[in-house]
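In this view, the complex is presented without one of its protein chains, the others remaining in place.
Going in written order, the chains are labelled A, B and C, and every chain counts its residues from 1.
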Amino acid sequence: MERWRGRVALVTGASVGIGAAIAKELVRFGMKVVGCARSVEKIQFSSAPFVLPQVNVVALSVCTREAYQSMKERNVDDGHIINLNSMCGHRIIPSSDIHFYTATKFAVTALTEGLRQELREAKTHIRATCISPGLVETEFGPRLFSQTPEKAAALYSQYKPLEAVDVANAVVYVLSAPPHVQVGDVQMRSVEQVS
Amino acid sequence: MERWRGRVALVTGASVGIGAAIAKELVRFGMKVVGCARSVEKIQFSSAPFVLPQVNVVALSVCTREAYQSMKERNVDDGHIINLNSMCGHRIIPSSDIHFYTATKFAVTALTEGLRQELREAKTHIRATCISPGLVETEFGPRLFSQTPEKAAALYSQYKPLEAVDVANAVVYVLSAPPHVQVGDVQMRSVEQVS
Amino acid sequence: MERWRGRVALVTGASVGIGAAIAKELVRFGMKVVGCARSVEKIQFSSAPFVLPQVNVVALSVCTREAYQSMKERNVDDGHIINLNSMCGHRIIPSSDIHFYTATKFAVTALTEGLRQELREAKTHIRATCISPGLVETEFGPRLFSQTPEKAAALYSQYKPLEAVDVANAVVYVLSAPPHVQVGDVQMRSVEQVS
Partner (left out) sequence: MERWRGRVALVTGASVGIGAAIAKELVRFGMKVVGCARSVEKIQFSSAPFVLPQVNVVALSVCTREAYQSMKERNVDDGHIINLNSMCGHRIIPSSDIHFYTATKFAVTALTEGLRQELREAKTHIRATCISPGLVETEFGPRLFSQTPEKAAALYSQYKPLEAVDVANAVVYVLSAPPHVQVGDVQMRSVEQVS
């Protein structure tokens, strides 16, 4: 990670959960972390079909475009864009609560690989990665099941899920790979997660 | 197709292209077709990151929900919801023009399978299908490349693409399958399409 | 199907189950069907890790190669190679009895698309298709669970599975598509199949 010391990392969603864990970890390695976050209360999952694609697909695309533009303007050839995906971006689990979320994460899988190809086509060495965790204990569950607290309670009690820091460690791993190594995806779950 | 005679089919995007071909074919088999369409001019692909998820993901989800509600209210247990997907819903081709479109179609793949599972969970026999064509000669190309007409011209001249009626025939095939047979996906391309 | 009348179809595994249903259907449409089959008793699923890849992967590849060679020698540009795949070629279901079978079917998914690409590269119009059914009521279940007859009994009693003729109908659909239409995959399940 030595080569990242003193460089700038923009972390979205940095106020809580996985974003906060990543920001903390990058600071520990000497990066200058710029965090940004919306007020999470504003996202009502009850209106998921309308809001989730805006956040998970459109906002992610806009951030990616801006980050890439910024790197180009500053002649940064060794940047790294890391998308937070999910195991739900790779397979469909039989849980109707999660199907729309799953659709947005399938989109993230495609966007990340599309980005990787575009970066190759543009002859840059900027890397594109997605990290695809399974269940992580964060504020996500209570938020997803805000109308049905019994589901929220059940979510993290069936087995020991991943922790936010585990995802942050995956971010550190892909960042610390030598410049010629592009890790495109790290798929990770709790060792006790069934599906 | 005999069992569909006299029944109602709602076809979205029925004014042009694949939607029109499907509507025409279903009428030919004696279905009562209700078509609906937006003015296609309103969709500017230059603003794709903002509009495409609204059309391909959100609108599709809302239509699906309404169609299913309507079937439930009328005790229809043998309905059929058919999503127009694309080969782009299944693999990422090295063409940066199409990456965002690809992301929305990956979402459609997930939504269709998620819907299929929900319909099973709800103990209905309503079927969920997606049809995944490769390149089809429609107004899609000129629209996608409205700013770069030379790309639009090239799109359909490299090889003989699918025609809208080929997709309509796939719709007829999945509809005409016996009630216990659920075709989840028909993946089809021109025999000359490379990727 | 009119254009296939009088032409030769080679059907492997034609003595029972899906193969027999396909052979029967093609004869009905006026094709000259050459069937071949091994004695199914010889395949012991208890030795699956050693035998299944030989049958599902190696034998399929050899048959494909020979069929293609034969078409080339006879200047057949509109042939059609159809591989029997499975829904297990597309997703991994939580049933340890089926994991090795699943691996061989994942291979069939790759082989069919690889074949399609090679046929394009060679500038032929020969088509490559796989048909991917879910559970079909055939001799497969009793064979798979020959050591555990209670599992075999349970397999087809939970819900109405597909019938062999449903798969044969999918074969007829892909054959009857116009020559420029290559259906690459038909994924089909019983409307009551959950996973």
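Methods note: a residue touches a chain if its C-beta (ideal position, glycine included) is under 8 Å from a C-beta of that chain, and two chains touch if they have at least 3 such contacts.
None of these values were measured; they are calculated from a predicted model.
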item	value
Contact with the hidden chain (one of C:14, C:31 or C:57)	C:57
Where the unshown chain meets chain C, residue by residue	49-50, 53-54, 57-58, 61-62, 65, 92, 94, 96, 99-100, 102-111, 113-115, 117-118, 121
Residue numbers in chain A that touch the chain omitted from display	117, 120-121, 125, 127, 160, 162, 166, 169-170, 173, 177-194
Missing-partner contacts on chain B, residue numbers	91-92, 94, 194-195
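Assume only the chains that are shown with their structure count from here on.
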item	value
Chain whose Cα centroid lies nearest the overall Cα centroid	B
Label of the chain whose CA centroid is most distant from the centroid of chain B	A
Same or different residue numbers at the chain B/chain C copy interface, by half rule	same
Chain A and chain C, separation of their C-alpha mean positions in angstrom	39
In chain B, residues with contacts to at least two other chains	117, 121
